[in-house]
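Scroll down for the structure; my scribbles are underneath it.
A single protein chain has been omitted from the complex, and every remaining protein chain is retained in its original position.
Letters A and B mark the chains as written, and numbering starts fresh at 1 in each.
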Amino acid sequence: MDARAIKSEAEELIDAYVQCLDDDRLEEWPEFFTDTGVYKIIGRDNVERNLPVATMSCTSKDMMRDRVVAIRNASAYSPRYLRHLVSNVRVPGQEGDCHLVQANYVVFQTLQDEETKIFNVGKYRTKMVFVDGRPKFQEKIVIYDSLQIPGLLVIPI
Amino acid sequence: MDARAIKSEAEELIDAYVQCLDDDRLEEWPEFFTDTGVYKIIGRDNVERNLPVATMSCTSKDMMRDRVVAIRNASAYSPRYLRHLVSNVRVPGQEGDCHLVQANYVVFQTLQDEETKIFNVGKYRTKMVFVDGRPKFQEKIVIYDSLQIPGLLVIPI
Partner (left out) sequence: MDARAIKSEAEELIDAYVQCLDDDRLEEWPEFFTDTGVYKIIGRDNVERNLPVATMSCTSKDMMRDRVVAIRNASAYSPRYLRHLVSNVRVPGQEGDCHLVQANYVVFQTLQDEETKIFNVGKYRTKMVFVDGRPKFQEKIVIYDSLQIPGLLVIPI
C-alpha cells in the first residue's frame, strides 16, 4: 500500500470512530481496537513532564467493554450531544506492523438547554494495524490540552 | 468512478459550498443544488424523536432563491462573519443515482465588536448526484446539536 492509501485508511478509521462516539454507540467503541489494544487519555501537561498519570487507561479490549458498562450504569452521566471534528491527519512513520497516525481534534458538547461549548481539544497519537485487511487501533493515546475534563465521569474521546 | 474519487468529489462540493457561505455569496447558494433539490435544517432532538418539524425547509431551488431574497431584505439581519469547518466526510453508500455523504461541521460567528463564538455544530446528511458531470446536492439535511439557533432569522448552514 502506498503512503496516500495508508493515510486514506487512517482517515476512514478515525472518521468511523468519531461517528460512533457522536452517535452514542458506545458499545461498538471497543471494536475499533485489536484484542490487545491500548486506550489512554492523558493531559498534555503530564506527557510533557513525563508523568505517567492517565485520566483513563484501558490496556485491552475487555477493559474497554467494562468501561462502557460502567458509563452506562453511572447515574452521574447526564444526557448530552457530542460532536467531534478531526483534522491534520498525518502518518509520520511505521513501527513494525503499526502505522503511526496522529491528528488534532476538538469535541463540542451540548447539554440539555445549554449552549454548545468546547468540551475538549487535543491530539490523537495512535498506532494503526491491519487485522484481516481491516484497520484497527493497536494503541490510541488521547493527549488533551484542556486542563480539566468537565464532569465527573470520563468518557472516550 | 472509484470510492476515493467519489469521496474527493464530495469533499470538493462541500468545501466550495461552505466557502460560498463564508464569503456571504448567498445568491450562489441555490446553485449547489439540483432544480428539485431539498434543503432542511432540523434539530437533532427532532430527528431522534422522529418529529418532522424543521427549522428551515426548502423543497426546490426556487424556494431557496426566495429564502435568499427574504434574508437580504430582512432588517433583523446584523452584519456578521461566519466561518465553517467541516471534517469527517464519509460516503457510506448509494441510493439509485445518489451518493450518500455525511460530515460534521462547526460554524463560528463573529459579530461586530464581539468575540468569536460557536454559532452552530452538527452534521450534514446529504445526497450527492452528478448533473452533466458536476456534483450537486439532491438533498442536504443539516442536523444540529445546538439547542437553539441564535438570532431571529434562519440562514443557510
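Quick note on the criterion: a residue touches a chain if its C-beta (ideal position, glycine included) is under 8 Å from a C-beta of that chain, and two chains touch if they have at least 3 such contacts.
Computed from a predicted model, the values in this text were never measured in an experiment.
Colleague: Check the options B:Gln19, B:Thr36 or B:Ser78 and report the residue that touches the missing chain.
Modeller: Final answer for the missing-chain contact: B:Gln19.
Colleague: Using the document's definition of touch, tell me which of A:Arg25, A:Arg72 or A:Arg90 contacts the absent chain.
Modeller: Candidates A:Arg25, A:Arg72 or A:Arg90; residue touching the omitted chain: A:Arg90.
Colleague: Just to verify: which one of B:His84, B:His99, B:Lys127 or B:Lys140 makes contact with the chain not shown?
Modeller: B:His84
Colleague: So which bits of chain B touch the chain we can't see?
Modeller: Residues 8, 12, 14-16, 18-19, 22, 81, 83-87, 106, 108, 110, 112-118 of chain B touch the chain absent from view.
Colleague: Go through chain A and note every residue touching the omitted chain.
Modeller: Given the touch definition above, chain A has residues 4, 44, 85-90, 102, 104-106, 118, 120-123, 145-147 touching the missing chain.
In this section, only the chains that are shown with their structure count from here on.
Colleague: Could you state the distance in Å from the CA-based centre of chain A to that of chain B?
Modeller: 27
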